[in-house]
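With one protein chain withheld, the remaining protein chains of the complex are depicted in position.
Chains here go by letter, A and B, matching the order in which they are written, and residues are numbered from 1 within each.
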Amino acid sequence: MDARTEAPLRLKRTWSSVFETGFGARIYPYFLVFPAVVIVLGVVVYPVISGILWSFYDVTLRKLVSGDVAFVGLRNFQRVFEDPAFLQASYNTLIWVVLNVIAQLGLGLALALLLHRAIPGIGFFRSGILVPWVVPSVVAVLTWRWMYDPSVGIVNELLVRLGVIDAYHPWLGDTATSLYAVTVESIWKGTPFVMLLLLAALQLVPRSILEAASMDGAPGWRKLWYVILPQIRVSFAIAAVLTFILTVNNFNAIWLMTEGGPLNSSEILFTLAYKYGFQRFDLGMASAVATMLFIGLVIATTLYLKLMQAREGD
Amino acid sequence: MTISAASESRLPTMKPASASRVHSRSHVLRRAALYVSLWIAFIWSVFPFYWMIATSLRTREDVFQRPPSLIPHTITIQNYIDLLVGAHFWRFAMNSLILTFSVTLISVLISVTAGYAMARHRFKGSVMLPLFMLYGQMFPPVLLLIPFYVQLRFLGWLDSLYGLIPVYLSYMLPLCVWLMRGFFSQVPHSLEDAARMDGCTRWQAFWKVILPMAQPGIVAVATWVMIHSWNEFLYASTFILSEKKRTLPLALSELIGQYTTDWGVLMAGGVLTAAPIVLVFFFLQKNLVAGVGGGAVKG
Partner (left out) sequence: MRKILKSGIVAATLSVAMGHSALADNIVMWVNSPLLAGPNAPLHQELKAFEAATGHTVEVQAVSHMEMERNLFVALSSGAGPDVMALDIAWVAGLADAGLLLDITEQTKPIAAEYQPGPFASGRYGQKQYALPLYTNNVALFVNDQMLEQAGIKKAPTTWAEFRDAAVAMTNKDKQTYGVSFGGSRMGAFQLYSYIWQNGGEIVDNQGKSRVSEPAAVEAVDFLAKLYTQNRAMPESVLTAGNWDEVHAPFIQERAGMVVTGDWALAAFAKGNPKLKFSVHPLPSGIQAATVIGGYDLAIKADTKFPKASFELIRWLTGPRSVELMRKYERLSATTAATTPEAVAALPKPLQPFMSQAATGRARPVIASWTQIHSDVFGNVWDSVIRGKPAKDAMSEADIAIKRLLEKK
């Protein structure tokens, strides 16, 4: 499609004529992608590689100033494993990711099914439900922090009025609830995006398939499981991977609500790495945690996509 | 292509209206249940946004009143006045604006040619490169944070707005290229061929014919970059150190102080920070939803 060999009819000579024939034509696509590739090499590839390399060096802010940076092999990883906060953070990350992914996918699918109907006023509901996605994340997090306020927070007041709790509860201050309280915010913020992806996919499902299922009189959940889900499987997989990645990297929610506290009860690996790096200024340890996080992300994503492919093959 | 237009006109309801039959009671019940769930979802989604606006319009006493009341007793714009007069809100807004504009401009300019080349041309890496761009999104920012820090420090670009531009490109550009590629593959080939018949060079055909055709996609990508740069917090909070270079999200987070946190003012700041994004979103809803929903899925 690209290598058009026949000469165009009447070619005005401009500077761009050099790309029409011969060597020029061959390098044309490279010329087009060149700036993007250079920038991506500079701001993504190089930093990733050097980030991984840093995790094998004993480097702190002070040593960076004095230039006294030494290779220490796996020593940083060893120190990370010795820190009890790391165990706690790994465990929290697991809970954080599982809850977020399941809830966001489940609610996102439910919302997409709800909104995938031509009934009066649906546009109004759709716009409203997209609000959490639109609000800047810092603004959203700070608002939720305010809503969780232990003495005048509206969340407490509403729950008391609904009879769920007897007295105001410090949701972000209780080690037993802090992680879950932040999770609620994160689900609130993340679900509309999943909904959007799935809704886009649902609208590509041919109506004949849905109608056929309805005629059969299949119950709702069976229709969902056997008819709708297989149709939107690819989008669902993409939504799952994106949600997973966004959740692992969701720094703002935890940092601006609890900073990982109290007593590391809401610490995830991301915030732990950040603390190592920019509170203790131990850049080596921070890189070690970040590297492990990165490897985990790559493995999990690849595995999941492979699994999806395998099922597709069936 | 757009969700709202599509559903209203040609999409089926889940249950085809069997108009001939008398509507059974269960149908009415179902309809009611549907609306109830829609309202629950709506309130759940909108309430925090409402609460932010409501708090921003309260007086100080009303903000800390116990128990809090759902509707403000009196409405005041004092918080907005305090924010716009007292803090350097304008400067922060200007910083955010400059940064957002530069990042958007650069990423669109660069991703547009790359996306086009990947959609239209075969070359070494034309299969791998787009995939790599998608994977580029996966690198955890915390892994990039430290190398960025070391590099910016080396270049003396710490604590500067221009230092943030390459940093922001790192997580904007790859996905931009990926989305652009999706849009260009939707523009029919015949158009380009026709332009070439008319004597355009390949570059001219791209510049004069294809680019205008892909405009909705470009707008979508640009908006997407704009929103994300405007909202970015992690990198800004790590690399911006002095007050006068703060961006809006950073300035907001700093309103939580050691001595006082004025939630009324903070929420007013939240409203003003969110306002441009919300406005842009509702004006470009069509484009955006198609861009992010469609582009990512169709690829």
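FYI, a residue touches a chain if its C-beta (ideal position, glycine included) is under 8 Å from a C-beta of that chain, and two chains touch if they have at least 3 such contacts.
Given the structure is predicted, the values throughout are model-derived calculations rather than measurements.
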item: Residue of A:H116, A:H169 or A:K189 touching the missing chain in the full complex; value: A:H169
item: Listed residues A:Q78, A:S151 or A:Q309, member touching the removed chain; value: A:S151
item: Given B:V46, B:M94, B:L191 or B:I256, the one touching the chain that is not displayed; value: B:I256
item: Listed residues B:L34, B:L84, B:I98 or B:L158, member touching the removed chain; value: B:L158
item: Touching residues (missing chain, whole complex) on chain A; value: 61-62, 64-65, 150-151, 167-170, 172-175, 259, 261-263, 278-281
item: Where the missing chain touches chain B, by residue; value: 60, 64, 66, 85-86, 149, 152-153, 156, 158-159, 238, 241-244, 254, 256-261
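We take it that only the chains that are shown with their structure count from here on.
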item: Intercentroid distance (Cα basis), chain B paired with chain A, Å; value: 14
item: Of all residues in chain B, those that touch chain A in their complex; value: 3-4, 6-9, 11-16, 31, 34, 37-38, 41-42, 44-46, 48-49, 51-52, 55, 63-68, 70, 110-111, 113-114, 116-118, 120-123, 126, 129, 132-133, 136-151, 153, 166-167, 169-170, 173-174, 177, 189, 196-204, 230-231, 233-234, 238, 249, 252-253, 256, 263, 266-267, 270, 273-274, 277-278, 281-282, 285, 289-290, 292-294, 296-297
item: Contact footprint of chain B on chain A as seen in their complex; value: 1-4, 8-12, 14, 16-17, 19-20, 25, 28-30, 32-33, 35-37, 39-40, 42-44, 46-48, 50-52, 54, 64, 111, 113-119, 122-123, 125-132, 134-140, 142-144, 146-147, 151-154, 157, 160, 188, 192-193, 196-197, 199-201, 203, 207, 210-211, 214, 234-235, 238, 242, 245, 248-249, 251-252, 256, 270, 273-274, 277-278, 283, 286-287, 289-291, 293-294, 297-298, 301
